[in-house]
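Dropping the structure in here first, questions after.
The complex appears here minus one protein chain, its other protein chains still in place.
Chain lettering (A, B and C) follows the sequence in which the chains are written, and residue indices restart at 1 in each chain.
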Amino acid sequence: MIRLAIIGYGYWGPNVVRNFSRISGVSISWVVDINPTTLVEVPKIYPTIQTTSDIQDVIHDKTIDGVVIVTPPRTHFTLASTFLNAGFNVLVEKPMTQTTKEARTLVALAEARKKILMVDHTFIYTPAVTSIKQILDSGELGDVYYIDSVRTNLGLIQKDSNVIYDLAVHDFSIIDYLFGMIPKTISATGYTHKEIRQETVAHISAVYDNNLFVHCNISWLSPIKIRRMMFIGTKKMLVYDDIEQSEKIKIYDKGVSFIKDPKQALQMRIGYRSGNMIAPNIPIEEGLFGMAEEYVRALETKKKPLTDGNAGLRVVRCLELSTKSLRTGGKSVRI
Amino acid sequence: MIRLAIIGYGYWGPNVVRNFSRISGVSISWVVDINPTTLVEVPKIYPTIQTTSDIQDVIHDKTIDGVVIVTPPRTHFTLASTFLNAGFNVLVEKPMTQTTKEARTLVALAEARKKILMVDHTFIYTPAVTSIKQILDSGELGDVYYIDSVRTNLGLIQKDSNVIYDLAVHDFSIIDYLFGMIPKTISATGYTHKEIRQETVAHISAVYDNNLFVHCNISWLSPIKIRRMMFIGTKKMLVYDDIEQSEKIKIYDKGVSFIKDPKQALQMRIGYRSGNMIAPNIPIEEGLFGMAEEYVRALETKKKPLTDGNAGLRVVRCLELSTKSLRTGGKSVRI
Amino acid sequence: MIRLAIIGYGYWGPNVVRNFSRISGVSISWVVDINPTTLVEVPKIYPTIQTTSDIQDVIHDKTIDGVVIVTPPRTHFTLASTFLNAGFNVLVEKPMTQTTKEARTLVALAEARKKILMVDHTFIYTPAVTSIKQILDSGELGDVYYIDSVRTNLGLIQKDSNVIYDLAVHDFSIIDYLFGMIPKTISATGYTHKEIRQETVAHISAVYDNNLFVHCNISWLSPIKIRRMMFIGTKKMLVYDDIEQSEKIKIYDKGVSFIKDPKQALQMRIGYRSGNMIAPNIPIEEGLFGMAEEYVRALETKKKPLTDGNAGLRVVRCLELSTKSLRTGGKSVRI
Partner (left out) sequence: MIRLAIIGYGYWGPNVVRNFSRISGVSISWVVDINPTTLVEVPKIYPTIQTTSDIQDVIHDKTIDGVVIVTPPRTHFTLASTFLNAGFNVLVEKPMTQTTKEARTLVALAEARKKILMVDHTFIYTPAVTSIKQILDSGELGDVYYIDSVRTNLGLIQKDSNVIYDLAVHDFSIIDYLFGMIPKTISATGYTHKEIRQETVAHISAVYDNNLFVHCNISWLSPIKIRRMMFIGTKKMLVYDDIEQSEKIKIYDKGVSFIKDPKQALQMRIGYRSGNMIAPNIPIEEGLFGMAEEYVRALETKKKPLTDGNAGLRVVRCLELSTKSLRTGGKSVRI
């Protein structure tokens, strides 16, 4: 039996508890939250889970195999380092930390203590992203040279986090997983709400090896919710629309050709698809569930999880540099 | 009777001829094209229009009131200056020229010769953009502080023009018309096809007065055709989707508020619209027809058209600086 | 404290348990299911709820205020009559019974025993249908004379129930609630899968008083999921699309006019909307939660619920007659 403690029961905590509860062989011993009012909700649904506002109760519980930190981003580093220092395996919600320096410290700490450090890059565990990985690896799209990602909705403007840490974390972690590369340069522009000194819109451009260009449009200021990534390859193009219920991935048998003949050129303009489109069947499952399973597997096998501390570090670095570029007028920064 | 000569009968020429033909009191005397094969099509539909491959035939025709230049962008300047010098009123397709310098020369030439110089910024004459102008002027949206524009499709990659001159011309001309402002700074990133040394994707950020931030995502590399501008105001948000047949404009009674209470915050995340949405009725008419009418009106009244040479100049300057920024790694350029 | 027993924990049971759990002052004492494997899941989430495969355990528990029957339709009558006879208040999932005769018996039994009999017509309790009720009652649409309803998806073909009992129950219950009328005549055509002798597609036409004509297209054989009702009124038209996330209701300021002038007629064909469209803001809440609250209120106040046994009876009668018409070649049947 794997015994867990969940630290934080705010917006996301209940989803985390629900998904770990679905895994057989897992028992949640504690839910911790500084807000006692929130904790009152726990026993109504899960009467066997103990609740507390004091993390010392968890630290003193020697039966715990791992903790899951689901608190606001600004508290991730302190909590994660406390638990690692206390000898616990740790799973942290995304983004892992607020700074690259903090991320490096956590990675070093986990290695020194020989503990598992994992970050919840949820999308990596969705059937859609897993399918895209297989399609890319099969070479069906040819070489991908442009990715256009849009994540917009009318989001909660947060006082202690900007839109980059909230949304671009998904793009950087997905590309990290799909391509195994980090950007060479990053630049970003955007809009900053002066009232809270936080970026609420960001347009991030990132250049990777192999001539891959990526742009992320992320925004809390859109009346329409969009979650769409386009992968433009030399052979085919893939659109991943996470809002779609049943056809999240569409592969267009369409590439670019260089046409000189004016007659053909005309035809290209009028009919802009020359091949078929295929929407492969994608199983329906929560990414959060696969992520929970991966953590449990790591705890059981003592092996590094797919999204380990280093993945968290690579992504936080991108977030930090994107914010830095935006705050210096869009200057391109090298990694 | 207003007599016109149409210079160029390629992809767009037939649309121009068709729309001017619809205006009573207008007669098209000539269609000129260097390609004789193309000209063969003209008399099949319009037997009374004379055709020629030699612009001298037009220049010697003293009955012509104005010419309309519908040729590839690289020929605009030479043709327009030739006709202005020859004493003709001139309407040029967008973009007016390929460089700011050329645009300035044309404007000066038109003034010196006291001739009309007009540019076809088609969208300005669509019922949708006219409606948006009225809505903005009414103050219904409050102050607009962010515009997010997307123009993507699988476009014909052109050898002598990049995606900025092809598509961003619409964004800059629409904003020029709606707000009467030019950007203070522009920066751009994108993707360049080395085979043809042309930009095929561009992400342009422009900062205007009154804290207005604009981003344009323009691309010839998208399997999906998108034509959408979002105007985010302090009071309401407006989405203009030109692909929609019957509801091109949607006004969302939704603004941003700064919420501290965690309970309310939760609710904000779940339901991201708190007010009604209204799609005003928009009449259906081609922008090209309204543009044609404006040129005829200018020829008849000798008054400056809405999109005169100066509008063309302002827009070309933005296109040139966007391209320049993109080619220098995204550096912000001042106007 | 209201104490409940839930009978049935299959596909829908967990949703019912979850929603009643959210109501303060409510305690679920029992979950009953004939399948012991299913029951194993209950204590994992709700350790305080007792489970059993024997309804006698519930019947002998004198602390129970009401039962909720969430079993397959063919068992509704037997279970409901057993519990009513044993002196319990009863809530039954839709459809209340399989025959009109059974429905009448239950209604009579509830009256004789002075017990509450309620049916779960879930949609009646959704914010969308409640909003439509207000809009209709306000007279904004004028007189509604045509309703076009479509409920299609690739549904599970069931051995003991046809598509009419599965899906048309929603249409008849919604119209029953919105208009307070029953049809005068019903006719139906459709497709029957011979392998299981069950209707898998049905097209039901129903004529109501006030010249109201209703058609329901219900199908388990559609690759696309559609849940859409259109209400055509003399003044305006309303579309209720339950698949939409944020704009479930759209009101079109559009009516029919009788045009003789051929010029105007032409214009009518080209632009088919002459007024604005408004999508009112609808709060997000599960209908099942409102339904659960209504049952608890009825148990507490001893007053008839909105969807009482008589509503269940009226709807079952429509389902029975629709099936009868379909099986006799579409003959119109009077009610």
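To be clear about the criterion, a contact is a pair of C-beta atoms (placed from the backbone, for glycine too) under 8 Å apart; a residue touches a chain by one contact, two chains touch by 3 or more.
Since the structure is predicted, the reported quantities are computational estimates derived from the model, not experimental observations.
Chemist: Considering the complete complex, identify which of C:Val42, C:Val90, C:Ala168 or C:Val239 is in touch with the unshown chain.
Modeler: Of all options in C:Val42, C:Val90, C:Ala168 or C:Val239, contact with the hidden chain holds for C:Val239.
Chemist: Can you work out which residue in C:Arg22, C:Lys133 or C:His215 touches the chain that's missing from view?
Modeler: Residue touching the absent chain, from the options given: C:His215.
Chemist: If I consider the whole complex, including the chain that's not displayed, which of A:Val40, A:Ala112 or A:Ile284 touches that chain?
Modeler: Considering all chains, including the one not shown, the answer is A:Ile284.
Chemist: Decide which residue listed in C:Thr200, C:Ser246 or C:Ser322 touches the omitted chain of the complex.
Modeler: C:Thr200
Chemist: Since one chain has been left out of the picture, which residues of chain A touch it in the full complex?
Modeler: So the residues of chain A touching the missing chain come out as 246-247, 253, 270-281, 283-284.
Chemist: What is the set of chain C residues that contact the non-displayed chain in the whole complex?
Modeler: Touch with the absent chain occurs at residues 10-11, 35, 145-146, 148, 150, 152-157, 159, 187, 189-191, 193, 195-196, 200-201, 203, 205, 213, 215, 217, 219-225, 230, 232, 237, 239, 250, 252, 254, 256, 258-260, 262, 265-266, 268-269, 272-273, 277, 329-330, 332.
Chemist: Considering the whole complex, not just the chains shown, which residues of chain B touch the missing one?
Modeler: 21, 44-48, 225, 245-246
Please note the rule applied: only the chains that are shown with their structure count from here on.
Chemist: More than half overlap in residue numbers between the two sides of the chain B-chain C interface, or less? Answer same or different.
Modeler: Since more than half of the residue numbers are used by both chains, the interface counts as same.
Chemist: Quick one: point me to the chain whose Cα centre is farthest from that of chain C.
Modeler: In terms of C-alpha centroids, the chain at the greatest distance from chain C is B.
Chemist: If you average the CA atoms of chain A and of chain C, how far apart do the two points sit, in angstrom?
Modeler: Measuring from centre to centre gives 39 Å for this pair.
Chemist: Quick one: which residues in chain A touch 2 or more of the other chains?
Modeler: In chain A, 225 touch at least two other chains.
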